[in-house]
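Note that one protein chain is taken out, while the other chains of the complex remain in position.
Per-chain numbering from 1; labels A, B and C assigned in written order.
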Amino acid sequence: MLIELRPGTSAEVAEEVAALAEAHEDVAAWPVRLAGRVFVVASGDESLARVPASPAVLARRPTPEGHWLVRRESGVAPSEVAIGDGVVGGDRLWWAAGPCALESAEDAVETALAVKAQGAHALRAGLSKTRSSPYHFPGKGRRGLEALAEVRRAAAIPVITEVCDPREVEAVAEIADCLQVDGRQLDNRPLLAELGAQPRPVLLMRGPRASLDDWLRAAEFVLTRGNDAVVLCAGASGTPPQPGFGAIAALRARTDLPVVFDPSHSTGSASLVAPASLAAAAYGTDGLLIESCPRPERMYRPGDAAHMFPPESLADLVAACERARDSARSLAVPR
Amino acid sequence: MLIELRPGTSAEVAEEVAALAEAHEDVAAWPVRLAGRVFVVASGDESLARVPASPAVLARRPTPEGHWLVRRESGVAPSEVAIGDGVVGGDRLWWAAGPCALESAEDAVETALAVKAQGAHALRAGLSKTRSSPYHFPGKGRRGLEALAEVRRAAAIPVITEVCDPREVEAVAEIADCLQVDGRQLDNRPLLAELGAQPRPVLLMRGPRASLDDWLRAAEFVLTRGNDAVVLCAGASGTPPQPGFGAIAALRARTDLPVVFDPSHSTGSASLVAPASLAAAAYGTDGLLIESCPRPERMYRPGDAAHMFPPESLADLVAACERARDSARSLAVPR
Amino acid sequence: MLIELRPGTSAEVAEEVAALAEAHEDVAAWPVRLAGRVFVVASGDESLARVPASPAVLARRPTPEGHWLVRRESGVAPSEVAIGDGVVGGDRLWWAAGPCALESAEDAVETALAVKAQGAHALRAGLSKTRSSPYHFPGKGRRGLEALAEVRRAAAIPVITEVCDPREVEAVAEIADCLQVDGRQLDNRPLLAELGAQPRPVLLMRGPRASLDDWLRAAEFVLTRGNDAVVLCAGASGTPPQPGFGAIAALRARTDLPVVFDPSHSTGSASLVAPASLAAAAYGTDGLLIESCPRPERMYRPGDAAHMFPPESLADLVAACERARDSARSLAVPR
Partner (left out) sequence: MLIELRPGTSAEVAEEVAALAEAHEDVAAWPVRLAGRVFVVASGDESLARVPASPAVLARRPTPEGHWLVRRESGVAPSEVAIGDGVVGGDRLWWAAGPCALESAEDAVETALAVKAQGAHALRAGLSKTRSSPYHFPGKGRRGLEALAEVRRAAAIPVITEVCDPREVEAVAEIADCLQVDGRQLDNRPLLAELGAQPRPVLLMRGPRASLDDWLRAAEFVLTRGNDAVVLCAGASGTPPQPGFGAIAALRARTDLPVVFDPSHSTGSASLVAPASLAAAAYGTDGLLIESCPRPERMYRPGDAAHMFPPESLADLVAACERARDSARSLAVPR
């Protein structure tokens, strides 16, 4: 249950209301401040969680689908999210590029400079990866943080990196400009709670089998802990997995949060990056997250190399996407 | 099993080879002539069907996936298919429009003229529909044939119509320029056999849950009966159903047969026709099949009205699609 | 739309009401007599189909899910269906066995006698099969009818055989005791209409991807043409396909029609026939349809041999299934 308090309610009073909401042993409650408004999140079954009788209470916000803060009608979630000096959700397409796993600092600087020269707003460089086998390298983890900081400084570009252990969130948030969450972690509640309690924007991938509601609930987890800087990143979904362009349009009707698209992992092939990016643009994406590096042949994982779009074509690709997005807008038929 | 005979083998000798292939009681065999080449189709389990010892035999063509004639490497299936005076698979996007169910002849003529004025290569007007409930109207069937002929004459535009009963194929083929098959009929072998034995091109929709191989096998059914004028029409697929743009690209690598896309039924909403058409174009579609009519408010099925793209925007839509297709081609990265 | 007429309405009056219901050009209507009651089926969109103003009209039966006659609350569909001298849906488990494709008449008689000796109520022997490739043998078709008649006579056992072409229904119904429909033909409306117009019981397999409603709508097609002797046969469903035991229980709550189970095709392996049969029994199946033949090594299709349960264990299997069904009943917890 979500309880909205009157504007200007003090932190002290909000804590008191939360304490009242915790009257039943099986309810946990805490205040959260978002978009200048004050809420108390009451985590517990509806029949137990009672709205406290307090003059500070403005309204009860029902959460039948498990989310409310992220929804357009709440007016809470932002339509623009800043990542470093770039903005996702503005008039122009935002985009980031880079390899999904951070290589050596030297190679990463070269990639960062190459994609920045094409106009990229951020570098994507993974430190931790959700890997499905214990025999696959999970990323450099904490060890790579220093290299990441060096790349960020040397190339003067915002960096996005993945995190999957709640115990690492704080350290990563000190370096990275944006924290990415793998779509297989949408049910990792402890991780989401930590991401809600740190100051960086969160890039939340859709899980390959997650419904829109599953995905929005995960975003809601982050907001309920106080962080509303969430960007949703669509990719492949369904059985068999297909690039989920429709999700971009479907989210527009439900949330103001910006939605970007990953044309690389959703297709698995550099040869499909251009069609998928154009398609995502036609469906109204706010941005793109493209696997790209100048020397894919040097990557040690051949599988990754097959994903890499050539950096020298990135600016042309993004320009064509802007045109496709404009075409779709000018041909729009109201729902 | 498929047996290729030497070029120039006479019809008589081909029949003889087929008779030899039928040596086992549980094998049926018949000759078929495609792309100037001569084949004997032997329908029966591989262990039973023996290649006849005949000097006319050129080669055995293995069919492990249940298709060979449709595959690029066979060199049999055409890359261009004529529908009336239009061509699917040429340099320019081919497209058809119209309502999925034929209304009154008067309304249908109005629609036909409206879409023709925008440049449509054909009118789509359904006479029979695969309906999932006995309480839903299955289309006018034979009764509508006369009206269809009238519309075709009055608007001077090729017409495409659906057929689902093998007993109606012959009559429909006398009027329509192209026969459409619903994706839920891909396992309707008697229907496919009849479509292979008549002279009109066949537009074969993908079934919502059909794999690419299921779909290609259905096309193969038509070819094995002698008709190679098959156009594949992609739509929604997967669980949950999503517009299957990737299928367009995936088919390119496997078959020369032209592939078109249905942006209306695959999205279920006129508001998504422009994004889906642009996406299909970026993925390299040869054509579009768009639900459109000038007065959707007069349609008696409200569900259908919600699909209808305004005819007056069709030419602009197709022009934008041509541009998106060109962009994707110029940005192509080899597989 | 379905209209119920007053008990005792004459055929003549019923035809008159049907004619009135066809007032709109896009409605087809016909009377049907089931369970001693009289109905008019009006096939057309609800907004067009008007209930005729006639004193013979008793009630309008809404069909929002596309079926009504098959539902328990209608009181129309029977809970027992006779197949030859056996009954599906009675106190004891009904079961049939045999190979899915009819072999030579000699082998088939041997199989028929073997399964009859174990207590089988019917022989399953396919003449036509829905095959997904044009290169796979589709069954002997009409050619096999004579052999089927011979087996039936020689072994004095009812026979069940598949049909997939509407043009063959009449001929098959002259020989077979029950006509089986492959689950991939649930959308083959012309076939279902023919099955509704002939006098034999119909065994309707569930399609691998059909919902319960899809399946019930196909049964409804048959009933709307006058034939209420429908047995539903559950098998594998879902993605990936799994034996759908739950469907047995779910149907119980919705329809009185008997439900049987195919433990062979739903598992693909003789080694799983016993577990799957016991499971189906625990879930309350009315019967089993088991692939079995005495000499699987003589079958020409190795794939089929791997399905064959040994005939000599069939009676023991069925007895164990009766016990499992009894256990489940005695442990039943009301919903």
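What we mean here is this: a residue touches a chain if its C-beta (ideal position, glycine included) is under 8 Å from a C-beta of that chain, and two chains touch if they have at least 3 such contacts.
Everything quoted here is computed from the prediction, not taken from an experiment.
Chemist: Which displayed chains make contact with the chain that has been left out?
Modeler: Among the chains that are shown, those touched by the missing chain are A, C.
Chemist: Could you tell me which of C:P31, C:P134 or C:P243 touches the chain that is not displayed?
Modeler: C:P243
Chemist: Since one chain isn't shown, list which residues of chain C touch it in the complete complex.
Modeler: Within chain C, the residues touching the omitted chain are 237-240, 242-246, 249, 267, 269-276, 278-279, 282-284, 309-310, 313, 316-317, 320, 323-324, 327-328, 330-335.
Chemist: Since one chain isn't shown, list which residues of chain A touch it in the complete complex.
Modeler: Considering the whole complex, chain A reaches the absent chain at 1-2, 25-28, 41-45, 47-48, 63, 66-67, 130-138, 140, 164-167, 182, 184-185, 187-190, 209, 214, 217, 220-221, 224, 239, 300-301.
Here is the rule we use: only the chains that are shown with their structure count from here on.
Chemist: Taking the touch definition from the header, please name the shape of the chain graph: line, ring, star, complete or other.
Modeler: Per interface graph, the chains form a line.
Chemist: Quick one: how far do you have to rotate chain A to sit on chain B, C-alpha fit, nearest 5 degrees?
Modeler: Fitting chain A to chain B on C-alpha atoms yields 180 degrees.
Chemist: Centre-to-centre on C-alpha atoms, which chain is most distant from chain A?
Modeler: Farthest chain from chain A, going by C-alpha centroids: C.
Chemist: Need the CA-centroid distance for the pair chain B / chain C, whole Å please.
Modeler: The mean C-alpha positions of chain B and chain C differ by 32 Å.
Chemist: Report the inter-centroid distance (CA atoms only) between chain A and chain C in whole Å.
Modeler: 50
Chemist: At least two partner chains per residue is the criterion; list those residues in chain C.
Modeler: Where chain C meets two or more other chains at a single residue, that happens at 239.
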